[in-house]
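Removed from the display is one protein chain of the complex; every other protein chain stays in position.
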Amino acid sequence: MPDERFTPRRNFAWLEDEDSNYERARVVVVPVPYDSTASGWVGSREGPWAIIEASGNMELYDIGINMEPYRLGIHTLPELAVHTGDAAAMIDRIESVVGEQIDAGKFVVTLGGEHTVAVGAARAYAKRFPGLSVLAFDANADFRDDYLDSPYNHACTLKRISEVAPVVQVGLRSAEREEHDEIRKRGLPFFQPAEYRALGPAGIADKLSDNVYITFDLDALDSSVMSAVGTPEPGGLHWDEVSELLATVAQAKRIVGFDVTELAPQLGPRAASQLAAKLTYRLIGLALRE
Amino acid sequence: MPDERFTPRRNFAWLEDEDSNYERARVVVVPVPYDSTASGWVGSREGPWAIIEASGNMELYDIGINMEPYRLGIHTLPELAVHTGDAAAMIDRIESVVGEQIDAGKFVVTLGGEHTVAVGAARAYAKRFPGLSVLAFDANADFRDDYLDSPYNHACTLKRISEVAPVVQVGLRSAEREEHDEIRKRGLPFFQPAEYRALGPAGIADKLSDNVYITFDLDALDSSVMSAVGTPEPGGLHWDEVSELLATVAQAKRIVGFDVTELAPQLGPRAASQLAAKLTYRLIGLALRE
Amino acid sequence: MPDERFTPRRNFAWLEDEDSNYERARVVVVPVPYDSTASGWVGSREGPWAIIEASGNMELYDIGINMEPYRLGIHTLPELAVHTGDAAAMIDRIESVVGEQIDAGKFVVTLGGEHTVAVGAARAYAKRFPGLSVLAFDANADFRDDYLDSPYNHACTLKRISEVAPVVQVGLRSAEREEHDEIRKRGLPFFQPAEYRALGPAGIADKLSDNVYITFDLDALDSSVMSAVGTPEPGGLHWDEVSELLATVAQAKRIVGFDVTELAPQLGPRAASQLAAKLTYRLIGLALRE
Amino acid sequence: MPDERFTPRRNFAWLEDEDSNYERARVVVVPVPYDSTASGWVGSREGPWAIIEASGNMELYDIGINMEPYRLGIHTLPELAVHTGDAAAMIDRIESVVGEQIDAGKFVVTLGGEHTVAVGAARAYAKRFPGLSVLAFDANADFRDDYLDSPYNHACTLKRISEVAPVVQVGLRSAEREEHDEIRKRGLPFFQPAEYRALGPAGIADKLSDNVYITFDLDALDSSVMSAVGTPEPGGLHWDEVSELLATVAQAKRIVGFDVTELAPQLGPRAASQLAAKLTYRLIGLALRE
Amino acid sequence: MPDERFTPRRNFAWLEDEDSNYERARVVVVPVPYDSTASGWVGSREGPWAIIEASGNMELYDIGINMEPYRLGIHTLPELAVHTGDAAAMIDRIESVVGEQIDAGKFVVTLGGEHTVAVGAARAYAKRFPGLSVLAFDANADFRDDYLDSPYNHACTLKRISEVAPVVQVGLRSAEREEHDEIRKRGLPFFQPAEYRALGPAGIADKLSDNVYITFDLDALDSSVMSAVGTPEPGGLHWDEVSELLATVAQAKRIVGFDVTELAPQLGPRAASQLAAKLTYRLIGLALRE
Partner (left out) sequence: MPDERFTPRRNFAWLEDEDSNYERARVVVVPVPYDSTASGWVGSREGPWAIIEASGNMELYDIGINMEPYRLGIHTLPELAVHTGDAAAMIDRIESVVGEQIDAGKFVVTLGGEHTVAVGAARAYAKRFPGLSVLAFDANADFRDDYLDSPYNHACTLKRISEVAPVVQVGLRSAEREEHDEIRKRGLPFFQPAEYRALGPAGIADKLSDNVYITFDLDALDSSVMSAVGTPEPGGLHWDEVSELLATVAQAKRIVGFDVTELAPQLGPRAASQLAAKLTYRLIGLALRE
């Protein structure tokens, strides 16, 4: 029984050992404090810990989905060590860690860091879930082949992921012309907010296969509610829209894992970290609801 | 006649003596810089003064309601001294100060500080207005019986208030399961934003008695426009929704007093303090409009 | 050919010399770091440079209008020197610089600084475009004759501009009674957000003459997405509304020049500067689209 | 007797009415929130109020001088209204207000705002105290004849003051060559920190006449302890040095009035405002100690 | 063997399990995020975690004392739960936790939170070490009997501690007259920085008994290097002075335990948290060096 004179140790959701020990946990959170390829405003290395900090300021009961996701058991791994010499090696490290957890039967939540970290996580999932599709929330196309001398720059994230699984993107409102041309030429399902609103959440769900991995770059959200990202953009998705889309996908498909990335906490108010924590928690609940 | 080489002293709305002296004032503002029971991010003790500061940056004519509320006369009391040993004693102090002002025929505006300060103000009103009902804006249920070893912790505010007058709450999107279960079991009128939108402002007004006290925890607002609170939550009420609800209630009922609480100015941009000042000013106008 | 080991020098949009040299440029950006008459929260002198800084964090292709405005050529002048003794002299300086650029066949974008700088720019345009009308985005009426002992205080901006060209204003939600009375008495087309929504973008365009100068005080935007201004106001225009109105006017009329003012970057997150940069870039594209 | 349920109103040192009413007060504080001619980093308009705020966080007994200066009675005037059109008119306003207070027998403490405000205060004193000398603390020579088109720019402060009384300056470590040449050519007593250390406090006192006005630009202090100024400079004076010099001058001469200027609170930690408050309080005590 | 793909979990000094497990650890760190009685600027509740955060940015070898203190084994307990109703109950909780650790043979390091937390820790030590003396670093006398209605307000800390063990204080430069009078009347060894410099570190050590408990309120340090405290004061102790005094006391006496309190990280730069971490680490090394 926990000693009531103490608060729990800081893990995701600040859970007592009973709800956060590895053996019992259905969910494993992998914090990845990596932002070495960031090209603009930096600081997403502080994102994972800011989410963990803010998660102690949430109610454990999520009234919006009428559920207490922590009862699934959520274990938080220590933060990944950063490989500063080589982005490819860092991605391999992420893939290996996430892969091991999937193999151990865990549902893996990867917390970035820059969006690049999603490449490692998505690879681990794609290898283990044939036919996997990826639902990407992102303001940017991230569809460059190479950027600032690296194929693993954050601006290439969705391009790299699309090499292992088909990607459906929502929230697009920034791209270079070449990216946009390629997306249109290939008819890729990349949706601007207005296009998403026209299509509706069920329309998105229809484009996904049975097993879905979600990669959530927080800049998909409108910059009013999410300013703490390296490339904040107005005209984005609102909280209620995101909540509804996630709920729809969760009901129609099986969400097998996800990541939340690009929180750079010093660039916005603490409310942004709080939102990221709540989004993470809700997604856990939605994905694993019976 | 004021000496034009000087600006007015800093009181709420930065009024000249002519419009702010106690005798003439219809309205009395009570600043309560108290946050000793805050369990998360602290700093609402700086809220009252931040509102007063920002109030000098407002126009005295409120174009949204076509009225100059300052003409009612608004007197700002000095800040309440904080009782650091015992939350119950602090609430008693608030009740005594607010009660004296009501007895002197004033309309009292209490500025927090944490939401707890509303317990003192609401008690003073409930004792003097039999049949009073309370309209609460809040993101959190605040319906715990006891929290962190105190029945006067800010997380118990609406529970405490409900012991002296029936409460209608709008903006709910965070609660613990036990609170939520009790609210549902007892059929209390606590509305999430989507539920409020379905019901409409008149529907809320219908649930209130003739004399209404309003307690406004600023976290009821969406975290995009109100990040400077201890528990910012996305998915909240927007400014126009709040304005409309307040106008509807003001027209249908008699607002006898109100508080605005939980502004922790360092947690967000100055725009948040500005909004809190404008909200306070508008509520004064709406409540006392002939 | 640019040396790829270097990034471009910092000008608006961080363009290589090829796209930013004066001769080729269709557009000239005039940064005016002036805020000496600011009466509330100060710091808009840092606005022009913050916009230039943030503009390097934009994609050069604007997916929202499917256009690469930088291909028009955008030259950024050095910042104007500030005249600290006398506001009138500063406005004359702005008028002379802007006028020279118009005479040289350039499309001029003035970056404030406080809204006052728009008076100089608008005068230069009004003298050269008979029948010019002005579309003003602003939360405040700015229609005082004189304020804090100066006719060139920022609170008099639209009054001063209206003396050289008729003004249509959108976004109004703050004024003193005298301003409001005069606006109503004279039947001036000053629209609050709700009024604008009722009228629609085409309704606004109808009130403008063929040649339109746009003066954009950023506080016209809702304070959720634009907190970095001296007088942030809730209940304002949203990004999509502004984008739509600008696109409508650009299509129906000829936009001959514009300014973007009042960004005080330290008062909000960097996301606000990013928005101001993107707005500026989009307006360039819309105004000069073939 | 004060009501113990309340804190005092915010005036300098947060004094009860008994110690701060005008009639009894030996000292009058004049807050001047003016920074319109600031050429670099702006924000000293917020200085006077930041000093007043921080002054509530001081002990009223100053252990360093074993004295309770508040017992002299300290009245704080409302803040001066800012004249935004013309720096000369603002200085006249300051001179008139300070002059009236001297004539009423008060010891006047002027709180800036930019250093320019000292010109008005020093003029008022020089007219009333023939043979007055001025002790200036400043990192900058401030000895330009004219700057950014104005003779009243903050960079001309000591030049303007030297036209009404001889100036001894301490803390110099930034100047343009022309200023420095003139200072040397005319043999003016302007001392760099190392020169001051060689000379010692008594050496400074010897250069002053019987009646001394002190103008204290906070950038005279080392930027480690005073970063909240528009032109912070390393290599400056330390607190103990300043305290010792002030004590020496206070004992050897009669300090008739003083100003403390250039605090721009947002540019540094609150500790800087706290220091400015404590400096102001100590100077009051030293100047008026029997 | 630790998995090199991960960093250690966040405990004090970010140690691997091998160096931080409870059994092996000679040292136990007790984080106490309590600041409910803070009377001025608040936020020291965030101090313990800020120290833990910053401690990961230190080298584990302390070159200044040529020692690797972590080899002693340092275990960090979870944070104490806060008692928001009653300060006395919180102090009891601290005393019970610290006492248990002493009884288990551990060297206890208490991290505040406000200085009040030291009362609990000092009581636990005084009961177990008869003849204990206390070395207090503090800018403030903290010698009030009662403050803001509580005997456990932070302003009463040294008074409360002096009731269980004699106190020697260094760094004094702020007090109310009554405190100062009592200190002088009773001839208590409370030293201002200049007095300490005259006496020297050995002179302080001479005044202590064999077993010494150290309570370190960070405001004893000069505000240039430690601005992140609620009552920053210029004219304080410098790092080298503190280091020398601690080394002298460690050599001459036995340091049995200590606390480091009053870090309010948001009030200063991260460098302040870094200093607090380094101070804590060095004190561990000095106290337990063979």
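Order of writing sets the labels: A, B, C, D and E. Residues in every chain begin at 1.
By definition in this document, a contact is a pair of C-beta atoms (placed from the backbone, for glycine too) under 8 Å apart; a residue touches a chain by one contact, two chains touch by 3 or more.
Since the model is a prediction, treat every value here as computed from it, not as a measurement.
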So which of the visible chains would the left-out chain be touching?
A, C, D, E
Would you mind spotting which of D:13, D:80, D:228 or D:246 touches the chain that isn't drawn?
D:228
Only one of A:60, A:82 or A:288 touches the unshown chain, namely A:82
Pick out the residues on subunit D that sit against the missing chain.
40-41, 140, 172-177, 180, 192, 194, 222-225, 227-235, 267-269
Tell me, which residues in subunit A touch the chain that this view leaves out?
35-37, 39, 42-43, 45, 81-89, 147-153, 266
Touching the absent chain: which residues on subunit C qualify?
4-10, 49, 53, 77-81, 93, 96-97
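Keep this in mind: only the chains that are shown with their structure count from here on.
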Which chains sit in contact with both members of the pair subunit C and subunit D?
B
Residues of subunit C that contact two or more other chains, please.
222, 224-225, 269
Each pair of chains that touch: what are they?
A-B, A-C, A-E, B-C, B-D, B-E, C-D, D-E
